[in-house]
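Note that one protein chain of the assembly has been removed; the remaining protein chains are unaltered in position.
Up next is chain A:
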Amino acid sequence: MDNQLPTDFDLIIVGTGMVESILSAAASRIGKRVLHIDRNEYYGGQWASFNLDAIQQRVRENPICHPPENIAELLQQGEHALPIGNDLFNIENVSFNWHIPEQTQTDVQGISAESETQNLTETSDKENDPDDVTAEPWTKNTLLQNTRKFNIDLTPKLQYARGDLVELLISSNIARYSEYRSVSRVLTWLNGQLEVVPCSRSDVFANNKVSVIEKRMLMKLLTSLTDAGEELKDYENKTFHAFLKDKKLTPNLVHYVLYAISMSTDQTPCIEGVENTKMFLNSLGRFGKTPFLFSMYGSGEITQAFCRLSAVFGGIFALSQPLSGLIFDEGGFKSLLVGQQRIKADHIVMGIEKSPGTFVETFTKDYISRAVFITDKSVMESEKEHLTLLVYPPEKGKNPVTVIELGSLTGTCPKGTFIVHLISRQSTMPQQDFQHVVQNLFTEESGDSTKPHVLYSLYFSIPDSNGLDLRKNVPKNVYLCPGPDLDLDYDVSIKQAKQIFNELYPETEFLPRAPDPEEIVIGDEDEANEETTTEGKADSDTVIDELVRNIQSQNKVDDSVHGEDA
């Protein structure tokens, strides 16, 4: 494990956020020698998913790595060193709150809180018995005992079934590293209550809140939008809202289409609203009932899937490294300092939070407000567990809020709990930005209530660095990657990664398909024949007689299909 790092690379990538991870995979894939390195011991940076224990410790972690005291000895003439990391693009305003007691009365003399242990053999009783979780009311202790069943996203994302990421995952064969669940319903807040947004034709017709005339109107609109062209010219400088109003839709229909289906606000330009609606419609019916997919075990899996591909193609990964600075000269970036070791590369890519402060100090900052709740039931209970997207429209001067509710089937929380993510453009502080939503949908008091009880809440702000010109203040072989964005999906990140990739390696294919295992011949054929030894097989037959030769070539790796969708 403790090998010395090689000292010469084509590309060094610092930080394991989304854009960095895509670039890592893309560069390794075309044979570049990539060192992907971080001080953190976990993958994902501001896009990571954590268990319940870890998130409380890790959420604010981004120390600045200063050059060592003997830096002068490590520099050559004309060189200077800068620290790695800045305190301008960190997660801020973090607060945790438990809304349940530490333990139940009967437990008081019993077990104390057990956090994730390093114990190699035992797991708590509760973990061993997955069905024993719903009977007792949750306490802080019982939730923490289940810490490893939580995968809490810093940056939760959904993917359009026909969005750029899904197409890229399929075309590059990265899809094999990840699994998804389909969002099973889209809700909105309309006239003071939660309503199901009709997504598909059958939804539209099953919805009893929508009159027959409205149903026709909606179908007609959705059909006409798929191939709208000419008509939109008149709306070049108008809003999507204006367009929908001109269509003489009823207020309820305008609400569904504007806020929920196209994820727009009252100010969204018409063209953008139409594009979003088209993306929504095109993505319908590909996988599941709504256009959206959620990555099992949390959104952090996606960055890791790209990292795995990078490693499979030779990228060297080194986390928990004692990064200690960046060395520059007139020509730009020269070397990365890890402890006392210099590692050189032609180019360096960094997450914006890893950048030396001097490159980013002039930028104005924007924030995304975030909240994460652990609750005891769904915002809209039903027999079957739902994976819910709730689009909370702008209200009384508040920004629209995206709410994603995940049940235990997503592999992000234990049975009997839900994880609720709230996302909005920050206008004051996260707690205030979400206050109205919390008031309408949740309760923080235990006891009988029709609303879900918030057992635990976490608030924080993530910097949104997506509107910035990140090429402005940096040497030409330095590339900064923006952090998380407000969009529901990853398309912005893919665009950013492609753009940087094209600057680094023009005229080169971006993430071509990776071969499947059966397409790869291990070893070098010619040499292998000379040195191959195939003796010594016989003794194995005594253990299990029916062990049969590897029939790999006839066997597809892909899992077989069982059953059909209900």
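In this text, a contact is a pair of C-beta atoms (placed from the backbone, for glycine too) under 8 Å apart; a residue touches a chain by one contact, two chains touch by 3 or more; residues count from 1.
Keep in mind that, in the parts below, contacts and distances are computed from a predicted model.
*Asks:* Just go with whichever of "Casein kinase II subunit beta", "Karyogamy protein KAR4", "Ras-related protein Rab" or "mRNA m(6)A methyltransferase" UniProt uses as the name of the absent chain.
*Replies:* "Ras-related protein Rab"
*Asks:* Touching the hidden chain in the complete assembly: which of A:259, A:287, A:363 or A:510 does that?
*Replies:* Considering all chains, including the one not shown, the answer is A:287.
*Asks:* Considering the whole complex, which of A:254, A:318, A:429 or A:492 touches the chain not shown?
*Replies:* A:318
*Asks:* For the chain not shown, which residue from A:175, A:219 or A:232 touches it across the whole complex?
*Replies:* If we include the chain that is not displayed, A:175 is the one touching it.
*Asks:* Name every residue on chain A in touch with the hidden partner chain.
*Replies:* Contact residues on chain A toward the absent chain are 1-3, 5, 43, 116, 118, 120-121, 123-124, 127-130, 148, 166, 169-170, 175-182, 285-288, 293, 296-297, 300-301, 304-305, 307-308, 311-321, 408-409, 411, 514-515, 517-518, 520, 522-524, 527-528, 531-537, 540, 543-544, 546-552, 555, 557-565.
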